[in-house]
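Yeah, one chain of the complex is gone here, protein chain that is, but the others are all in their spots.
And then subunit A:
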Amino acid sequence: MEFKLEAHRIVSISLGKIYSARGQRGGLKLHKNLLVSLVLRSARQVYLSEPGCPPEPPPIAAPEEQPPPPQDQAARLPAADCREPRPRGCGCCGEATCGAAAPPTPPPCPRKRSAGERGQAGSPVKRPRREVEEEPPPGEQEDMETGNVASLISIFGSSFSGLLSKEPKARRRDPRDGGDATETTEPGQICCDEPVLRTLNPWSTAIVAF
């Protein structure tokens, strides 16, 4: 349990660093953000693999999280993932409703966005297959929309090496389409494969830096 708490804390610190890195003078520091994302990934792995991870989805869960029965391992993961970046402010899950799945003492959620906004912002950004996602605030969207190479990092919930070999197609997504539906259903099945997640090389990482 201690590891879980520490992992949780490290995740929140890491996300905070990534968030604040974007406004830095001199642009994105690729090296530092790569390292932070590695730490984030390994902390997240520990967090997920700890036995203390509660299986229940949050009280007011996103619609697609409720239907899966409790014994469905796959569906547990979206819930667990969803809680991950909570300390940061519910940037996770990409679902507006996830914002409601808040911890007892949630910090303000600067990254809550409506699904529509997300669709727009997705254009130059490779959106994750999983719900765990770093979402830039509205100001950042403008930068991306105008094609500026503003600093942006997306943290992906699962390793690409394992998933690439499985279903490369699943990653290709036209950001301009509906977004939400395709995101959660199609790649969802693969990503939620818990055994895959557990055996993933914890040191592989994914960064999209613009």
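As a working rule, contacts are C-beta pairs under 8 Å (C-beta built on N, C-alpha and C of every residue); 3 or more make two chains touch, one makes a residue touch a chain; residues count from 1.
Assume contacts and distances are computed from a predicted model.
Q: According to its UniProt record, what is the protein name of the omitted chain, chosen from "Electron transfer flavoprotein subunit beta", "Serine/threonine-protein phosphatase 2A 55 kDa regulatory subunit B", "Septin" or "ATP synthase F(0) complex subunit e, mitochondrial"?
A: This omitted chain is identified in its UniProt record as "Serine/threonine-protein phosphatase 2A 55 kDa regulatory subunit B".
Q: Which subunit A residues touch the hidden chain?
A: Per the touch rule, subunit A residues meeting the hidden chain are 6-7, 10, 13, 17, 25-27, 29-32, 34-35, 38-39, 42-43, 46, 126, 143, 148-150, 156, 160, 203-209.
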